[in-house]
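All protein chains of the complex are present and in place, except for one that has been dropped.
We just call them A, B, C, D and E in the order they show up, numbering each chain from 1.
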Amino acid sequence: MNDFADRSISALPLPDADDVPEGVRKLWAKSQEAFGFVPNVFVAQAYNGDQFQAWWNYFNLLVNKAGHLTNAERELIGVVVSGLNRCTYCAVSHGAALRFYTEDPVTSDLVGINWRQANLPERESALAAYAEKLTVAPAEVTPSDLEPLRAVGLDDHEILEAIQVIGMFNMSNRVSTAMAMVPNAEYHSQGRGA
Amino acid sequence: MNDFADRSISALPLPDADDVPEGVRKLWAKSQEAFGFVPNVFVAQAYNGDQFQAWWNYFNLLVNKAGHLTNAERELIGVVVSGLNRCTYCAVSHGAALRFYTEDPVTSDLVGINWRQANLPERESALAAYAEKLTVAPAEVTPSDLEPLRAVGLDDHEILEAIQVIGMFNMSNRVSTAMAMVPNAEYHSQGRGA
Amino acid sequence: MNDFADRSISALPLPDADDVPEGVRKLWAKSQEAFGFVPNVFVAQAYNGDQFQAWWNYFNLLVNKAGHLTNAERELIGVVVSGLNRCTYCAVSHGAALRFYTEDPVTSDLVGINWRQANLPERESALAAYAEKLTVAPAEVTPSDLEPLRAVGLDDHEILEAIQVIGMFNMSNRVSTAMAMVPNAEYHSQGRGA
Amino acid sequence: MNDFADRSISALPLPDADDVPEGVRKLWAKSQEAFGFVPNVFVAQAYNGDQFQAWWNYFNLLVNKAGHLTNAERELIGVVVSGLNRCTYCAVSHGAALRFYTEDPVTSDLVGINWRQANLPERESALAAYAEKLTVAPAEVTPSDLEPLRAVGLDDHEILEAIQVIGMFNMSNRVSTAMAMVPNAEYHSQGRGA
Amino acid sequence: MNDFADRSISALPLPDADDVPEGVRKLWAKSQEAFGFVPNVFVAQAYNGDQFQAWWNYFNLLVNKAGHLTNAERELIGVVVSGLNRCTYCAVSHGAALRFYTEDPVTSDLVGINWRQANLPERESALAAYAEKLTVAPAEVTPSDLEPLRAVGLDDHEILEAIQVIGMFNMSNRVSTAMAMVPNAEYHSQGRGA
Partner (left out) sequence: MNDFADRSISALPLPDADDVPEGVRKLWAKSQEAFGFVPNVFVAQAYNGDQFQAWWNYFNLLVNKAGHLTNAERELIGVVVSGLNRCTYCAVSHGAALRFYTEDPVTSDLVGINWRQANLPERESALAAYAEKLTVAPAEVTPSDLEPLRAVGLDDHEILEAIQVIGMFNMSNRVSTAMAMVPNAEYHSQGRGA
């Protein structure tokens, strides 16, 4: 059975629960229990089930689990990149995640529009500036662009993780946009304060 | 021990063999045996070893293994996207892969420069055109851009795979460029004919 | 007296209440009473007091008062243009206004990121598409670009008003950005529903 | 009665004299007397009469009357911005105004094409450089871009006026282009010397 | 002897008359006699004398002598391309040439700013549109872009000449800009009518 077939959240067909790998069905159940809803990305992209699982294993390790950068730093990158690529699914859902990790109901909106106008601390500014350049002008990036990251204290493992998170959102923004994915309505109001 | 430490193939440190997960060491050995060299990406990105493995599991499934599209079609997308993002590592290495799968020593070069001037069949042209738009102007992409893909016969599973391959190269181009990765010299001459 | 001098809401000095024209002081008082706060634009731009008043008279007539388009339509244009120009002050404050007029807590966020992904009705889509072209590529606009507006039923007075609202936000986005104006925190949460 | 109805100077209908506010009729008469012709903008935009008057009150105060910057400085900004936005109406008419205020038949043409090649004094160069950045890349502007203006001696009132003039021409260029307004032929030859 | 050494018309040294080939000296004398001045391009570029002569032989044949297109059509292309590349030397000098060949003091200015707003006949519009695309987006040009030229009656020899003239101005604009060449003052007022 598939609760999603009546919702227009993708330009491609949604998979039936019978057609997805067992692991995907578990992910759906776990999300429903944890959040009260299943993020639309888990349904829409699961149309090619095995590829979705391989992507999710990578994304989840890179962006969500304990890593070199904090979760807030990785979500900041996600919001900057998603805003630049103008991807509604990712900008809205990771905007909510950034509000969650920072417990700040204002900065996430500003970063999604223009990090230069968000009064960020210098470490966050350096990450945002690098994320912007690597997103909009990858051909002009050279190792000298890493210097401002080192100047604010990032080590090489943190830098490599930042690079991959920037890369990842440049992938997922394009996939979400191409599929015309719609963000779950819940994301818009999460973390906006009392 | 690590044979790579003396080669300048990355802006970040290269990992020692002792520092990478067992699976990475096996991948290095297998590559050496199969190709006579270890692709530099397997060394450079393995500096964050677990994240590298998760990426490679996904990339290998999506781009190399049996999928919905042919290997040549997926490499064609890779060359188009890598040329647009002007990433030397990916354009040179996947240019070689495209020559391998097509057994054509000429078209791969043309596609890497400008697919419009490569006299591609209509299915390949449709894939290349879509890859270009989703790469350079993701914010302008809508479901109507999928119509030309359907018109040349792609089904929804093939379309979703194409979208993810386009996304993947938009990720890996940025990672390779940011790390200043250098393509192995072997790629330049592979598949250029007698 | 001036309550604003301690707040960093502009890259230029803030005016003392004594230095602004009487009409500006009345506007401040009226805003405080109506909204519970004075929009930062009323303070920051009033540094050149007479020019501010002339601007406000025009802006208020064009955007806020009864006109040819509905208030929601004019705010929709404002959010589209401000998102494209990546102006935090205008995107956040007019995003709140659009939520107010539409009583819709979701669409405003989507429009500010990418109107193509906001599932707009055809009249709103036509306005948004025209606003985007006139904002990002004014040199390529010709009278033929008005045809889609006429096709969804806009008459010539509505078209002229839409054009001027698009122009106005291209002005105010640049002024707000240049001055590094900061949106009042209240705007972020207004109209987000129960 | 309306002398303009037979001239193709706008993509929208021209107003009858009976349909415009009294103040507009007076402006037409005054222009005819002063210049020997009525600038087409006074006719075309008056189709929405009250909004035109509010705009003109603001524009006239900001650009023409005594302000913080000289008239030549404000027209220089107007020509730079109008050239970048490729608006014929504004570039030609304000090109004539710049020749008038500078009594220089050559520099105005150069500035309209490329201020970098016009051999401007440093104050004018700083204004032109700032006008270009705020026009073509508003999202990248920060308060640090004001430093070169301060370095050539502009005070905060002059800076705010410059910002608003830049904003104004980004508005009026879009309005004139959208309406397909045609510059009065008289502007082309004004101020070109003996 | 060399009359030019005291004039700042190039970022590079000006040649002495003794240092240029005999043909260049004759060209200078002939220009002085015909126009009352020597176009600055003849002096500045002659610093590498033989290369200048080879360029001039080609330019003069392609742009000035009897060809497949009229002189006015070739100058129209030159003005469109030079305006897009924002080259003052070429835009001003060929703007004068276009006024000369068309005996029209108005259209040349409009074309230099934005041909879309110059009310051009369809043949001239097709040439201008093609010149714009080949100038600003050469990578996107395909043979299908030639169809509008054929539709307004251009034959293959005319089309090839148009292509080469577009190419030529893309060359000469870059050379003139790189050298910071200054247009002779005479060009500004030529052909502006009684």
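We take it that a residue touches a chain if its C-beta (ideal position, glycine included) is under 8 Å from a C-beta of that chain, and two chains touch if they have at least 3 such contacts.
Only a predicted model underlies this, so the values are computations on that prediction, with no experimental measurement involved.
Contact with the undisplayed chain is limited, among B:60, B:117 or B:142, to B:117. Checked against the full complex, the candidates E:40, E:117 or E:172 give a single residue touching the omitted chain, namely E:172.
From the options A:29, A:139, A:152 or A:185, the residue with contact to the chain not on display is A:139.
Residues of chain B that touch the chain left out of view are 83, 86-89, 91-92, 105-106, 109-110, 112-114, 117-119, 177, 180, 182, 185, 188-189, 192-193.
On the side of chain D, the interface with the absent chain consists of residues 114, 116, using the contact rule stated above.
Seen across the whole complex, the unshown chain contacts chain E at 11-13, 45, 47-48, 50-51, 54-55, 57-58, 61-62, 67-68, 85-87, 134-135, 138-139, 141-143, 145-146, 156-157, 159-161, 163-164, 166-168, 170-175, 177-180.
The rule is short, and it goes like this: only the chains that are shown with their structure count from here on.
Between the CA-based centres of chain A and chain E the separation comes to 51 Å, rounded to the whole angstrom. Each chain gets one centre point, the mean of its Cα atoms, and the points for chain B and chain C are 44 Å apart. Centres computed as Cα averages put chain A at a distance of 29 Å from chain C. Of all residues in chain C, those touching 2 or more other chains are 86-87, 114, 139, 142, 177, 180, listed in ascending order.
The touch graph of the protein chains shown belongs to none of the named shapes. Pairwise chain contacts in this structure: A-B, A-C, A-D, B-C, B-E, C-D, C-E, D-E.
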